[in-house]
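For reference, the structure discussed in these notes is given below.
Omission of a single protein chain aside, the complex is shown with its protein chains in their original locations.
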Amino acid sequence: MRSLKISIQEQDFSIDDECAVMRAVHKDIGALATFTGLVRELDDENSSQQSVSSLYLEHYPGMTEKNLQEIAEEADLRWPILDIVIIHRIGELKVSEQIVFVGVSSMHREAAFAACAFIMDFLKTKAAFWKKSITENQERWVEAKNSDAKATEKWAETKHKR
Amino acid sequence: MRSLKISIQEQDFSIDDECAVMRAVHKDIGALATFTGLVRELDDENSSQQSVSSLYLEHYPGMTEKNLQEIAEEADLRWPILDIVIIHRIGELKVSEQIVFVGVSSMHREAAFAACAFIMDFLKTKAAFWKKSITENQERWVEAKNSDAKATEKWAETKHKR
Amino acid sequence: MATVHYFASIREKLGLSTEQLELPSQVDTVNALVALLIEQHGSSWEEVLKKSSVLVAVNQSVVSFTSPVTNGDEVAFFPPVTGG
Partner (left out) sequence: MATVHYFASIREKLGLSTEQLELPSQVDTVNALVALLIEQHGSSWEEVLKKSSVLVAVNQSVVSFTSPVTNGDEVAFFPPVTGG
């Protein structure tokens, strides 16, 4: 891995700006995979299907950054990665706002796609963030999803490639 | 699939602009996976490792759009997708310039990641584009890569999920 | 009349991107069209169009060289695709 940017911030981000930084410096990038997570209006667990008006995101300063660093380093052991950017917003975020960004550059697309998906799966289950869902009538801390735990398990079978 | 944009164009594109269009209209997007392919300075097949100064991209007007439409429709059969954007540039493109963009929005990340990777794999092997690599001393039509053919084969095992 | 397009390395080697020609009734497959093109343009076309990697599309769908062609069709010869 050539560069790693980890940022936990209240302010919004621009995908173009993050990609431009990677592209400006280096001429060997052939592939750039990104993932952006957004606040959805309807929430899976909310059985009444009440519209979410916002999310509140909390983290553990210090530990969260360490978690993300470890996840990025693990991805780097598995795939030939050039640059990684991980941004996660905290505080109150409204519907359609951006929550999280993961960008991975590589020479070829397989590594970029796989590492980007890997980082998201582990961010969801290993990084110290907590999310509260706010509707017109209630606030509720979101429960960890079984499907997210399963998503990380599939990577156990992935052999180290480097 | 709710919306599909296919554009074959000479001009550059902005990832933010493409994502903003999807995000502005709908409030149910939770996940947005993108892939951007860039012109790399060093070319795999060029054994002399001479620096690529530009690529020239040609397509088959009419058929290329049809190929991309079919690929997007096949992705839509396999995963619960909301919006797809496919942009491919043609003409002469310099090192670090953007060549191709695939953006897929979905409620959840698995579908967005898988469909984005699927579309790229099939775009590489089924869409009527041809690429010429231009170095200081020579021009050479790029050969189709065996690894790209193999990348499409892996999707044969993917079960239809809808 | 059939329209024939040539793309990428094939276009460059043949020095032609598009032509229109009347297909005689016995020219009813891609293979027969290739024979006609070689006859009309000369034997230098043989090594280009008979290369095993060459692909053909009729009316914008990739088909085999034994597929039918007829007047009114749009035929295209091209190498394996390399976009992305």
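In this document, chain identifiers A, B and C correspond to the written order of the chains, with residue numbering beginning at 1 in each.
By our rule, a residue touches a chain if its C-beta (ideal position, glycine included) is under 8 Å from a C-beta of that chain, and two chains touch if they have at least 3 such contacts.
If you're wondering where the values come from, they're calculated on a predicted model, not measured in any experiment.
Engineer: Can you list the shown chains that the hidden chain touches?
Structural biologist: Counted over the whole complex, the chain not pictured touches A.
Engineer: Quick one: which of A:23, A:40, A:109 or A:124 touches the chain that's been left out?
Structural biologist: Residue touching the absent chain, from the options given: A:124.
Engineer: Touching the left-out chain: which of A:10, A:73 or A:143?
Structural biologist: Residue touching the chain left out of view: A:143.
Engineer: Just one of A:57, A:82 or A:112 touches the chain that is missing; which is it?
Structural biologist: If we include the chain that is not displayed, A:57 is the one touching it.
Engineer: Against the chain that's been left off, what residues of subunit A make contact? List them.
Structural biologist: 37, 57-60, 62-63, 66, 88, 99-100, 120, 123-132, 141-145
Definition applied: only the chains that are shown with their structure count from here on.
Engineer: Just the number, please: Cα centre separation of subunit A and subunit C in whole Å.
Structural biologist: 49
Engineer: Roughly how many whole angstrom separate the Cα centroids of subunit B and subunit C?
Structural biologist: 27
Engineer: At least two other chains touched by the same residue of subunit B: list those residues.
Structural biologist: 37, 120
Engineer: Where in subunit C do residues touch two or more of the other chains?
Structural biologist: none
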